[in-house]
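Here's the structure, in structure tokens; my notes come after.
Missing here: one protein chain of the complex. Every other protein chain is in place.
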Amino acid sequence: MDLGQVPLRFSRLSMFPFFDLAHYAASVMSLKEQRGSVEVSCQSPIACWFSAMLYCFGGSVLSSMMLGEPPVGFLANTTNILLASSIWYLVFYCPHDLAYRCVSFLPLRLMVAGMKEVTRTWKITGGVMHAHSHYKNAWLIMIAVGWARGAGGGLISNFEQLVRGVWRPESNELLNMSYPVKVSLAGAVLFTLQHVHYLPIAKHNLVFFYTVFLVVIKVTMMLTKSKASPFAPIETLLGRLLFGWQPAPSKGKGEAKVSSNGTSSISDRTSSGENTDSIKKRQAKKTE
Amino acid sequence: MDLGQVPLRFSRLSMFPFFDLAHYAASVMSLKEQRGSVEVSCQSPIACWFSAMLYCFGGSVLSSMMLGEPPVGFLANTTNILLASSIWYLVFYCPHDLAYRCVSFLPLRLMVAGMKEVTRTWKITGGVMHAHSHYKNAWLIMIAVGWARGAGGGLISNFEQLVRGVWRPESNELLNMSYPVKVSLAGAVLFTLQHVHYLPIAKHNLVFFYTVFLVVIKVTMMLTKSKASPFAPIETLLGRLLFGWQPAPSKGKGEAKVSSNGTSSISDRTSSGENTDSIKKRQAKKTE
Partner (left out) sequence: MDLGQVPLRFSRLSMFPFFDLAHYAASVMSLKEQRGSVEVSCQSPIACWFSAMLYCFGGSVLSSMMLGEPPVGFLANTTNILLASSIWYLVFYCPHDLAYRCVSFLPLRLMVAGMKEVTRTWKITGGVMHAHSHYKNAWLIMIAVGWARGAGGGLISNFEQLVRGVWRPESNELLNMSYPVKVSLAGAVLFTLQHVHYLPIAKHNLVFFYTVFLVVIKVTMMLTKSKASPFAPIETLLGRLLFGWQPAPSKGKGEAKVSSNGTSSISDRTSSGENTDSIKKRQAKKTE
């Protein structure tokens, strides 16, 4: 097999059963790890199921709404819904938590997480192409829809939490962007630039290299339990150049805190969370 | 008249003026009985009117949004809006509360409530058929839209309350399903199964028997002031079979409490409501 053919063949991979399954498994696992979600699963299986569907298909729901299409459209794909529902059922209600413990086994968890990252690329390119079929050359819409599709439920986490009776208005994925949301935005920008031919690279190559980047970073982050965003240096640079962030030590710490905090995809933070505290402290400083 | 013709004739009943009027009256009455709504009606008649419209046409708004159609579509039916607005005006602003007291008279209230239940069947079948016209054989969408149309404003109660300045994130109709929401879901499932020919029963017979069931249960519940859901035994059975609910006495009480609590259609609960308390207690038990 010719090595140069790898990206092309890779870009023709079908997501359908296996990668989709891994995406559902990783999403439902991260829902189960949210505080309070086990109680919700006991109290109201329907709210729990709906929440799980928003974790699995949140990107599809959000991008449909953005393009004025039926947000329930994802329900039309009955096979995928049944797959996702089975995994939700196994992870939440399997006796002795067997399914959850099984997927929590580190090598399996790494594989599932890696495969989930592969689906992210497919979603972003799908979103960009879908937006392009509605609006020719509206590159801002292409970026927005690709981002929404790729970042999945992250961007609607406030409303996903509301389904489970949790409401944390003081934080959202625009105020404190997590790593998956950031990397999806970067991907959406790249694939849009490629699509409008500003980026001199073949699509299958971009798909290949972006996916490899996603998987490698994700696996590294899981193995080292590091929560530092790989974008932190670029962000600081851009922040200083464009938005006048001060390189003062106290400020720098504050920024580091926020970015180290933002890596969990849809995280339930306490109402009196540190983010609000740090904002209040900054306000206090300014008014002094 | 042939007795066998009753269901067929019944299924051809027109909802237009009288049943619709009863639905508006029952909806606006239940809005007026919400805590704080009389104050809102004094402070801002527009917010109160909008809230009343969400009570009357909430199912239509929600199902339109789900299918990507204009949510303001219900405003195109000027006659119905004028009818609903007149009833809203009479119930809220009639001197000496005459209209409200009049409809509160028990026999009249029973009739109005019974007629409102009849409109529920028509809405559910309408929703199922409407979804079918968009998506062939997507039975999940048919159930979802039928449910949304039938359960009316219940499912969007959080946002309806927001119009009146009330926000209760700790509870919603998915977490603590009320009886009308449950019975609408059951109806949506039944009518969808009938529509895709899994249920060997003629549509007009199903319409007839489901409506009779709705009206009888509603009137019984109003007369006995019972708030016990008639679905409680089935729910407990399903909960034990599928979701591993424990038949422990303390747990059993907790469930009964929730279901006895959930009968009011869009109820304003206090922030420190018993639902949250009972959840917290359970969490406390689990962490012990």
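Every chain is named by a letter (A and B) in the order it is written, and numbering of its residues begins at 1.
Here is the rule we use: contacts are C-beta pairs under 8 Å (C-beta built on N, C-alpha and C of every residue); 3 or more make two chains touch, one makes a residue touch a chain.
Since the model is a prediction, treat every value here as computed from it, not as a measurement.
Touch with the chain omitted from the figure is made, among A:66, A:83, A:151 or A:215, by A:66.
The residue from B:13, B:81, B:129 or B:199 that touches the chain not shown here is B:81. Among A:53, A:177 or A:215, only A:177 touches the chain that is left out of the view. Touch with the hidden chain on the side of chain A covers residues 65-68, 134-135, 138-141, 144-145, 158, 167, 169-172, 174-177, 239, 242-245, 258, 276, 279, 282-283, 286.
Chain B meets the missing chain through residues 36, 39-47, 50, 64, 68-73, 75-76, 78, 81, 93, 95, 162-167.
What we mean here is this: only the chains that are shown with their structure count from here on.
One finds 35 Å separating the Cα centroids of chain A and chain B.
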